[in-house]
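Showing just some of the chains, left in place.
Chains here go by letter, A and B, matching the order in which they are written, and residues are numbered from 1 within each.
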Amino acid sequence: VPLYQLQMIGTAVFAVTGVLAVNRRGLDVFGAGVLGIVTALGGGTLRDVVLGVPVFWLHDVNYLWMAIAAAAVAFFADRRVRSTYTLLLYLDGLGAALFGVQATEKVLGLQHGATVAVAMGILTSIGGGLVRDVLAGRPTLLMSRDIYATPILIGCTGFVLARLFTSHHTWLVVAVVALMFSIRASAIHWHVSMPGWLTSDQDPVP
Amino acid sequence: VPLYQLQMIGTAVFAVTGVLAVNRRGLDVFGAGVLGIVTALGGGTLRDVVLGVPVFWLHDVNYLWMAIAAAAVAFFADRRVRSTYTLLLYLDGLGAALFGVQATEKVLGLQHGATVAVAMGILTSIGGGLVRDVLAGRPTLLMSRDIYATPILIGCTGFVLARLFTSHHTWLVVAVVALMFSIRASAIHWHVSMPGWLTSDQDPVP
């Protein structure tokens, strides 16, 4: 199934970007490795724990090894990998989109409703990065105005709605992932952040 | 059952205070929404995950929608809501008391002992706020001298003890919640914090 290979690629990309995000802080290979693995597997782990289903990497250890290998490469080949950072940023957006749609579909298949499915799609996409940032003492993406999670929300919501009207499943997944990735890629390319009316004031109210 | 309505009100209050707590930091509607939802549902989610029982909002999506709606109102009507902040602080204390007693009772009903029940009551009451503060990079209430969790500890302990001596269940819940709320409300009103002998020194030992 190509989906499986895509998920492996997503896992590797998340592990690499996870290591690069923290690797300028004098931490050692163990800390960097754990943070890379957490970035790659953390979101899906949180999803499965909340759903009460077996955690996905317990019974397919390829995910764990892929995350370990990718984190090690990112640590030891830091400068070389970092020179491809812009490419990785786009791949990260693609990985987040894939993880989100795949999780939404998995949760719908477990007979949960659309709201729970979308919530779990978002948790799967951003959960690993949130845990990494908390463990690394960095501000989480929730505190920024980056357009990172919004395309996931839009795409997962669109996916559950469109499923009501179409049975062309593969094409729907492709279209939704393309939509999510386009929004994210546009935000990266044109440095767009959330508009002011969707952002709280930073100043105290007089 | 009025208990259900009370829980919905508690969920809404926690979501609103969760958003207000972080909404002066330039974050966007998505981040504020997630932090509000986490505040409202996080404690009960942690409780159910640790207990190994189905997470409560998976099968009653009203909790999730109530948290989403309340967080959105708090975000967009920030100044108006904030003017009722003192009222919300008291409501938050009431919500924490309700969540604590309800969780203690749920855990006793699952045939766990009194110690586990009290621990889970506290986790349910304060867990959501802890996760929110960690995700928002704020000091958690564990690092303060606020009298916030102590009334929960007293009330939940009192509840499991009093159950041994009385079968007037409804009145017991009312009395315990009133006790917890009185302590918290007094601490808010008179700005009481933990006494010195229950607080560690801030200075290094000479």
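Following the convention adopted for this analysis, a contact is a pair of C-beta atoms (placed from the backbone, for glycine too) under 8 Å apart; a residue touches a chain by one contact, two chains touch by 3 or more.
Quick caveat: nothing in here was measured; it's all calculated off a predicted structure.
Participant: Since every chain shares one sequence and 2 appear in place, tell me the total number of copies in the complex.
Facilitator: So the full homo-oligomer, as given in this file, consists of 3 copies.
Quick note on the criterion: only the chains that are shown with their structure count from here on.
Participant: State the interface residues of chain A toward chain B in the complex, per the touch definition above.
Facilitator: Against chain B, the touching part of chain A is residues 49-52, 112-113, 115-116, 119, 122, 130, 134, 139-145, 149-150, 153, 193-194, 198-205.
Participant: What residues of chain B sit close enough to touch chain A in their complex?
Facilitator: Spelled out, the residues of chain B in touch with chain A are 22-32, 34-35, 45, 49, 52, 54-55, 57-58, 61, 64-65, 75, 78-79, 82, 134-137.
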